[in-house]
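Step one of this worksheet: look at the structure below.
Heads up, one of the protein chains got dropped from this complex, but the rest are sitting where they should.
A, B and C are the chain letters, set down in written order, and residue numbers restart from 1 in every chain.
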Amino acid sequence: MSEKLLMKGNEAVAEAAIKAGCRYFFGYPITPQNDIPEYMSRRMPEVGGEYLQAESEVAAINMVHGAAGAGARVMTSSSSPGISLKAEGISYLVGSQLPSVIVNMMRGGPGLGGIQPSQSDYFQATKGLAHGDIKLGVLAPYSVQELVDLTYVAFEMADKYRNPMMILGDGMIGQMMEPVEFEEEIDPDNLPRKEWATDGTSGRDRNKITSLSLDASVLEDLNIKIQEKYSRMREEEVRYDEYKTEDADIILVAFGTTARICISAIDKVREEEGIRAGLFRPVTLFPYPEDRLEELSHDAEEFLTVEMNAGQMLEDVKRIAGKRRPVEFYGRCGGVIPGIEEIADKIKEMRGE
Amino acid sequence: MSEKLLMKGNEAVAEAAIKAGCRYFFGYPITPQNDIPEYMSRRMPEVGGEYLQAESEVAAINMVHGAAGAGARVMTSSSSPGISLKAEGISYLVGSQLPSVIVNMMRGGPGLGGIQPSQSDYFQATKGLAHGDIKLGVLAPYSVQELVDLTYVAFEMADKYRNPMMILGDGMIGQMMEPVEFEEEIDPDNLPRKEWATDGTSGRDRNKITSLSLDASVLEDLNIKIQEKYSRMREEEVRYDEYKTEDADIILVAFGTTARICISAIDKVREEEGIRAGLFRPVTLFPYPEDRLEELSHDAEEFLTVEMNAGQMLEDVKRIAGKRRPVEFYGRCGGVIPGIEEIADKIKEMRGE
Amino acid sequence: MSEKLLMKGNEAVAEAAIKAGCRYFFGYPITPQNDIPEYMSRRMPEVGGEYLQAESEVAAINMVHGAAGAGARVMTSSSSPGISLKAEGISYLVGSQLPSVIVNMMRGGPGLGGIQPSQSDYFQATKGLAHGDIKLGVLAPYSVQELVDLTYVAFEMADKYRNPMMILGDGMIGQMMEPVEFEEEIDPDNLPRKEWATDGTSGRDRNKITSLSLDASVLEDLNIKIQEKYSRMREEEVRYDEYKTEDADIILVAFGTTARICISAIDKVREEEGIRAGLFRPVTLFPYPEDRLEELSHDAEEFLTVEMNAGQMLEDVKRIAGKRRPVEFYGRCGGVIPGIEEIADKIKEMRGE
Partner (left out) sequence: MSEKLLMKGNEAVAEAAIKAGCRYFFGYPITPQNDIPEYMSRRMPEVGGEYLQAESEVAAINMVHGAAGAGARVMTSSSSPGISLKAEGISYLVGSQLPSVIVNMMRGGPGLGGIQPSQSDYFQATKGLAHGDIKLGVLAPYSVQELVDLTYVAFEMADKYRNPMMILGDGMIGQMMEPVEFEEEIDPDNLPRKEWATDGTSGRDRNKITSLSLDASVLEDLNIKIQEKYSRMREEEVRYDEYKTEDADIILVAFGTTARICISAIDKVREEEGIRAGLFRPVTLFPYPEDRLEELSHDAEEFLTVEMNAGQMLEDVKRIAGKRRPVEFYGRCGGVIPGIEEIADKIKEMRGE
């Protein structure tokens, strides 16, 4: 670990990407993540990497395709509407089995929406971002340090599974300043050679990267292979965090920055009301920590999903914990951040206080 | 009702749109739905409408935005990758509350994939098509006649809720020829005036159409309004169909063309094995027929979801019927159509025969 | 002739196009010609025509290609930078031998320049607008009535020679209001069928429109054919106007609105100084009225080219009249309109007064 630096989330994720061996960044500006491309435009030339502002988000994701196909560690970043524009390209990355990292610093929608923080792209990130049976590994940090650490993880997972990974933050974590430490820097030249890459090296058979298979049975085989990777991710990559769940009667489920507010609300109701509340925080939104959440539903009496949206992860919590226990929801939309008080009130209401 | 005509699904949906008062069509070609734009390019001029092949799917969906904003009934169509390209624009339609109809004749993915039929965009259509807390009404026909009827429904719902609607078919239904009747033709000039439209009419206050709200509380109010519309849709628009569910021990859940194959499998196992199997077929995928499915889970002993994908609607069936009953899955991917025999075997396996 | 109407040049050229049978207009906005697309957007639907604002000037000229190829009378308009963007497409129109009319209401350059009137695209219009040995018929009106009349001529010539024609005006003539009369309206349905058009009509052999010829001798034959058309234009289409040239010792050569100012200057020096000055005004800039200008150089003693540019038509005047007589130049650039006084002073200086 290096010395501690005080960094803004957007800059930290950019620096972490570089330290994780990323040398290609393609983007298109959108608030509230513009510090990422700005930082990259300055740092990439210093490390011999390439920064390019593409002519659109569609172009940027296709440039990611190109660099990933050539075997490089590559990243793009955007915020909600920009991610929608990348949808088709992301499906192509899955279909071509190309490792890559996509950062979404979510803002309020729908449409152009606003520039305040939001979590209203949970469904998009975890379920239906694009056509085809696709999944991205989705990592949801709740602090700048975790953002940094998960960036390394994202690049490792991307290469391991040959699949795009998404870092799902929001405007809050992007703008927040916190002290961070970076793991040891990875020299991209020391990374293992990608045998499948179209890196133009002579002395081997021709590699081909495509997502096209006009023969349905060939395409089904590809899908089976991809789904097997997702099964493996479900076994090997689940990450979550808990806070005071041991004795909890009511468990809040929240991801990202919302979880921070939930912790304060939990402390408050424990202290003021003696309510035994706890937090279950999925760190990987895909693969979702299903087993542990199911397990928790044996002891806790009820569940409260808190999100900065109209109720999205709620569906997963209902599907998993809802078999045994009631699941309620508290959320705010459009860039409004839920307050500690509001959440505490909701907990008290549920516990009948 | 008019006389019966033998029509291909793709042509029938186009003709139904025109009869439902649609006078604007913007598209970009992609197999297996090219008969739709081709038909529209010929028919639209005949009825005084506008057909335009845009320079891309992104352009097409934004032209839909323009026509919808001016108060017209407007449609676009595409197949899987093309729908992904429209994702951002669709979120804008939701945010600007603009009625419109989007046809997706699904093909196998991910990426460029193949041109054979598929249902692998269920998640996309019903959960996370784009950023923001958006929903489309999603209508899933299983015959050419139902495709025609639902097209009228889609335009009516679009106007009623000021929200885009999706007709979710697949390559099979698009190419299938069946006899169809059309309801009475709607003259767009007789449709009620849209008071909110930017139709340039003088003598009223200025209308403004936008999805931008930089003030978070204004944007939250918009979201609340939109979610209320979705609640109302859940109350008023649920559609489903059943086949031999009255005495069923095992209920298959399937939508679209897959449901046709399930019916044959059900008949087969009833006749040959005496297995009491039935079918629950959601016609609206959003709003999902949750109550009825939950109700069925009281009596039926087990559920089998059958899809042409890797298991997507499965999650909804698990969430709803899974509380009481085991839910299994049978699916084929990449354009492979499941056979009657395969499904029958799966049923038998589940029933322990 | 119809009744007299007071019209702005930009509107008059649009109305004249429609009366000349034009039913397709494709454009992209740029000052100072925006009244043309605006007028067309209103009028085209009234006459059953099509107006489309393309996504760029490049798109617009290619849409002209499409409509012209289908046999329609079609127009686009722009101002200087927008014409440059159309350069490639115009060469394709020539190569594919497609009739079409292009209006350039010139503004000051280079680059983005300004929005004031200019004649600095003379070289572009008459010499090197694009690659390949191309010529456009170039018509340079000096009044709104002539603008109207030449618009009919442009459509007739375009069809006669299967070549694009340019109407070369400037910001001044576009904004100027003058009374105009229109010739009898042409019904496009009564125009002779274009046997070469790809109008989808069955019952004839396949027509093909292309500018591609990979075989050099075939391409040379095409060029010879095109050059023969230009020779024929030189014989049949030359148009010019003269003012007091009969006894002139000094002849001003000017086109378009500049010619109006020259006439005032000529009257002034004739009256005040007794200088016998006259004006030669080419109406067709291509084909250039070479023979008449050469003829005039037998009697007149000297020539003065006046342009709103840095000296472009000057080269042609030198080439033709310069064999016998001295040719001088007076011009203003960047949107500055030369004054009567300035021109009169230049005449006096040349005549040694």
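Methods note: contacts are C-beta pairs under 8 Å (C-beta built on N, C-alpha and C of every residue); 3 or more make two chains touch, one makes a residue touch a chain.
These numbers were taken from a predicted model, which means no experiment stands behind them.
Here is the thing to keep in mind: the chain we left out touches A, C in the whole complex. Which of C:M40, C:V94, C:A158 or C:A254 touches the hidden chain is settled by the complete complex: it is C:V94. When the full complex is taken into account, the listed residue touching the unshown chain is C:G113, out of C:G113, C:G169, C:P188 or C:P289.
Among C:M40, C:A130 or C:I347, the one in contact with the hidden chain is C:A130. The chain not displayed touches chain A at residues 52, 55, 59. Summarising the interface, chain C meets the missing chain with residues 58, 80-85, 87-88, 90-96, 106, 108-116, 120-134, 210-224, 226-227, 309-310, 312, 315, 318-319, 322-323, 332-336.
Keep this in mind: only the chains that are shown with their structure count from here on.
Chain contacts in this assembly form an open path, with each chain touching only its neighbours along a single line. Between chain A and chain B, two chains of identical sequence, the interface residue sets overlap for the most part, with shared numbers making up over half of the total.
Distances from each chain's CA mean to the overall CA mean are smallest for chain B.
Separation between the centroids of chain A and chain C, computed from CA atoms only, is 59 Å. Here the spacing of chain B and chain C, counted between their Cα centres, is 53 Å.
Annotation: 29 Å between the Cα-based centres of chain A and chain B.
None of the residues of chain A touches two or more other chains.
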